[in-house]
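Written out below as structure tokens is the structure these notes cover.
A protein chain is absent from this complex, but the other protein chains hold their places.
Entry: chain A
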Amino acid sequence: MKTPVSVLRLPSGPEPNSRGFDPSSPRFTALCSSSSSDDDDDDEEQQRLRSELRQRFLWTLSLMKHKLVQFDMHERVRMRARFGASDLDVLRLQVSELETPLGVQREALVRSQDVLACSFEL
């Protein structure tokens, strides 16, 4: 009976809310030129714009609740449904009375990555 090789720990996985590339890592600090104050201003402006866009997106999601929404999917498929909610990572959208080419689905989860566009009347 062979003994399994011991490991110190498992490889670390991705952080849930970050894309990584830690700026404090030795490689990053050595290879990336330090940013000037101009760059810092640009970064701040970018961050401000990003926050604004994100807020608008989240407001849109909350406004969509209970509304009739049209989803544009691949292959020119269009589906209407009553929007319920989105999950935390906006990976899945909970809808009711989803009108699909195969019939009406009373309750459904739509994979957001498959949606090209969605529209609704305010």
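Everything that follows uses one rule, which is that a residue touches a chain if its C-beta (ideal position, glycine included) is under 8 Å from a C-beta of that chain, and two chains touch if they have at least 3 such contacts; residues count from 1.
Basically, contacts and distances are computed from a predicted model.
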item	value
Chain not displayed: protein name in its UniProt record ("Fibronectin type-III domain-containing protein", "Probable glutathione S-transferase GSTU1", "Proteasome subunit beta" or "Serine-threonine kinase receptor-associated protein")	"Serine-threonine kinase receptor-associated protein"
Residue touching the undisplayed chain, where the options are A:3, A:24 or A:62	A:3
Residue ranges of chain A at the interface with the undisplayed chain	2-15, 19-23, 25-28, 30-32, 113
